[in-house]
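What you see is the complex with one protein chain gone and the rest in place.
We call the chains A, B and C, going by the order they appear; numbering starts again at 1 in every chain.
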Amino acid sequence: MQIETIVKRNVLIVYLIGELDEYSAEQARRKLDKRFEDANFECVIFDMSKLTFMDSTGIGLLIGRYKKLYKKNIRAYIQNPCLQVEKILRMSGLYEIMPRLSNSEVI
Amino acid sequence: MQIETIVKRNVLIVYLIGELDEYSAEQARRKLDKRFEDANFECVIFDMSKLTFMDSTGIGLLIGRYKKLYKKNIRAYIQNPCLQVEKILRMSGLYEIMPRLSNSEVI
Amino acid sequence: MNFKNEMILKFKAKSVNESFARSAVAAFLLPLDPTLEELNDIKTAVSEAVTNCIVHAYEKGEEDIELACSIDGDTVHITVSDTGVGISDIEKARQPFFTTKPEDERSGMGFTLMETFMDNLEVLPNQPLGVIVKMSKKIGNKGG
Partner (left out) sequence: MNFKNEMILKFKAKSVNESFARSAVAAFLLPLDPTLEELNDIKTAVSEAVTNCIVHAYEKGEEDIELACSIDGDTVHITVSDTGVGISDIEKARQPFFTTKPEDERSGMGFTLMETFMDNLEVLPNQPLGVIVKMSKKIGNKGG
């Protein structure tokens, strides 16, 4: 999978691109933590419009990033998941800690 | 696979759509022979722009159709194969009996 | 007419094969003409079962995972088995958020997702070693 980031008005938007599973998780984790070190942003939005597949490994990864960001007082949000990803996010209760932005809130 | 046909200026254009292999060949053969019964055309062009895969079963099928049409004095041509299909048509020598129309000849 | 078909896939417990296992199962199911959502549910469940063999079953080395898939009419049966360390308390393992690898950021949601996305889930000990996961799902439920 690929990861692209941009900062817009103090918001770091993280585009997750491709498939997020055990195979791709380690590298994704490393890239994200490296990007988060330099905290030139006030909140993070994970944009999932180009994430074509995710399983529970992705849930673990997102919870892990949530915890690290929380310590720095940075909140995280999710936007644009496809149906498959949406189902997993909903069932695992992830939206309780990383709310999903509705379309009107999308940046 | 699907087959669609139209007649344009006495030419029957046959669109082969999908994958042509042993699984799809029998039905394709039946449909084509049925369509050829009513010979309201003077030549046939197999348009392969939407044929995503073909193997040697397809070669056998095309030779078989060629023979049946030849008896009725109807010539057959091929146009727009993708690279995979083109390679097989070329290697099997099929173009010697069913020439490929170059783009300028395309109807 | 009752369409029947079956296949068995054996592959190494390497994470690069997760995507392969999902795609192979999806390709096998195409003749059933599943909806995209049904296909994704099954791919997710397969991904969870295969990931578990890779992450939990084998201490080291790349041993084999066996994935069997059969179609019986409109029902898909999938069995994923390994010959690894096994699970001592299966009931506990199946609970949501239970994981023995929190330090690896495992979420403990694997079995819960398999259960939710499939109609049926059985987790059994394999003989002499390892785990067998059996799942099934009816395709085309909407119509019926």
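Definition applied: a residue touches a chain if its C-beta (ideal position, glycine included) is under 8 Å from a C-beta of that chain, and two chains touch if they have at least 3 such contacts.
Predicted, not measured: the structure shown is a model, and the values here were computed from it.
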*Please work out which displayed chains the absent chain touches and list them by label.*
B, C
*Sole residue of C:27, C:85 or C:129 that reaches the chain not shown, by the stated touch rule*: C:27
*For the chain that got dropped from the picture, name the residues of chain C it touches.*
5-12, 14, 16-17, 19-20, 23-24, 27-28, 30-31
*Please give every residue of chain B in contact with the chain that is not shown.*
19, 21-23, 25, 29, 53, 55-57, 59-61, 63-64, 83-84, 87-88, 91-92
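The definition used in the following text is that only the chains that are shown with their structure count from here on.
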*What chain pair shows the greatest number of contacts?*
A-C
*Taking each chain's centre as the mean of its CA atoms, how far is chain B from chain C in angstrom?*
42
